[in-house]
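Apart from one protein chain that is not included, each protein chain of the complex appears where it belongs.
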Amino acid sequence: MSKGGGQVLEIRNLGKTYGTGERATHAIADVSFAVEDGEFVCVVGPSGCGKTTLLKCVAGLLNPGSGEVLLRGSQVTSPPEEMALVFQEYGRSLMPWSSVWNNVLLPLRHKKLAAKERKQLVEEALAAVGLTRFSHHYPWQLSGGMQQRVAIARALAYQPSILLMDEPFASVDAQTRGDLEDLILQVREEFAVTILFVTHDIDESVYLSDRVVVLTHAPTEVKEIIAVDLPFPRDQISTKELPEFAHLRGHVYRLIKRDQVEPAELALAEPVPESGRRG
Amino acid sequence: MSASGVAPVRDAASGEARTRLADVGARLAPLLAGALSIAAFLALWQVVSKTGMISEQDLPAMTTTFQELWTMMHTRDFWAAFGQTVRGWALGLSIATVLAVPIGIFLGSSQFAGRAFRVPIEFLRPIPSAALIPLLFLTLGTTLQSEVFLAAFGAFWPLLVQTIYGVRDVDPVALDTARSFGIGRFERLYRITLPSAIPYIATGLRISSAVALILAFTAELFMGIPGLGQIMNVAESFGLTTQVYALAVATGFLGLAIYMVFSALERRALRWHPSQRVGAT
Partner (left out) sequence: MSKGAYRATAIAAEVAVPVAILLAWQAWTAQANDPKFPRLSTILVEFRELWLFSQFELHVVPSLTRIALGFGIAVIVGVAIGIPLGLSRRGRILAMPHIEWWRAMPPPALLPISIVLLHSIGDRQKVSFIAFFCLFPILLNTIDGVRGIDPALMETARSYGVGRFERIGRIVFPAALPQIFAGMRTSLSLAVIMMVLTEYFSSTSGVGYVLLISKNTFQLAPMWAAIVLIGLLGYLLNLLLVLIERRVLAWHRGWRAAAAQ
């Protein structure tokens, strides 16, 4: 359900290596894909395939070793104003000394806005995630799921055109995760943002997205990009009952399973040739 | 070793050699920078003194001071005084340790005793040992005993507090498990509680060793008890400023040596224990 407004984000031959010489870890070898305006793209892959590194490069927090990230045609070298990032570790990214309200307000403080406008943005964001009642609580007084909603509200108040999310629901329990997944779909609808969503949960990736980018294990490349044709609005029960859902899910699962490497082999810097790796 | 899409393919051998040099360089650079930083300070000292920014009478030149120190180190008197200070420090620290650790273990492991003695400890702890100097003048006099008492009194409290915290911080699950195996009280103490408390005790020793030195020196400086502090006092009263500075430098080295030894001990003790001590500096 993308707006078809053309490419907004392009990742071109992205590569990232840590360390030098013998101890080099080729986290990402060569990743390329593009994201359309208004699209919801999920990135999945086996553990340790550098998903977080990829997202940080896209966010402008890390410099790619090779290749580039293009935002509307221009290169990303530092965190761009129209991107917002939501981490997995919600607790660690919220300021424990500030109220929920002030946490959501933080990114807005340096934007050139009137105080009234800021107040409105914060209110709307908190309403969108259903936390209006808790504006003056401390984050640590809230449950994990609620804290993650605060992080999402903060990202929303910032009014980004692109939302980057790094396994944001991995640390919450399964039922809360379902609620949060539906919340993010709603948010996408309401605020018309483009979302790049990293996850290791295969079901989640299919449930949420327009397209799924499947990565290989390290040194990482794009294995396949799958279009998800499931109808909107999506629903935890009915959508997941569709045969199309099961088929897509199975396809993604197979791609990743085939690519699974034993932990001992992952430690080697040298890629281990494995039959079917490029299957 | 190919590095697809990241860097131009490089011959393995020369790539390795280059990295090893870079490794060595990376490790030496901070040491070099630190040494340069020290050298810069010494140079600044020399310049400030020699150019008269601060008169040489008030601030002897760096070279003059070190020369004086070198000369002093060839005299027997200096080393006698040095030994006396070390002796006072060592005795004071030992007595403090022998008292503080067992008492700390007792107070830490017995909830009742810990609570009962909390108030007196809170009141006695902040008393600066230096305030006891006049009392010592009048009781034990200007003797080694005064110096040792002062050093021991001061070193006692930080070590006591750290030991108590260390004993209290033991993992209750480990203790319960031991109890369920029928392991007796004393054995639980030295098999589980003590090893868990060792990092805290090590921190306490680091703090106490510094306090003991400060007080030993103070006793010598203020009470004329033989030692580095005493000869500094004498030098000062005779206006031998260079000697005063040289002695300060010597004392600084002594303090640094003590700090490095006990710091290293502390780090070893901490290596297998999370760093969660209270009030560490």
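By written order: A and B. Residues from 1 in each chain.
Going forward, a residue touches a chain if its C-beta (ideal position, glycine included) is under 8 Å from a C-beta of that chain, and two chains touch if they have at least 3 such contacts.
The model shown is predicted, which means the values in this text are computed figures rather than measured ones.
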Item checked: Sole residue of B:T64, B:Q162 or B:T241 that reaches the chain not shown, by the stated touch rule -> B:T241
Checklist line | Touch criterion as defined above, residue of A:A84, A:V100, A:M165 or A:I202 at the omitted chain | finding: A:A84
Check: Contacts of subunit B with the missing chain: which residues?
Finding: 30, 33-35, 37-38, 41, 54, 58-59, 111-112, 115-120, 122-124, 126-135, 137-139, 210, 213-214, 217-218, 221-222, 228-229, 232-233, 236, 241, 244-245, 247-248, 251-252, 255-256, 258-260, 278-281
Next item on the list: By the contact definition given up top, give the residues of subunit A that touch the hidden chain.
Entry: 56, 59-61, 79, 81, 83-85, 87, 89, 91-93, 95-98, 106-107, 109-110, 138, 140-141, 154, 158
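As a convention for this text, only the chains that are shown with their structure count from here on.
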Check: Between subunit A and subunit B, what's the gap in Å when you average each chain's C-alpha atoms?
Finding: 49
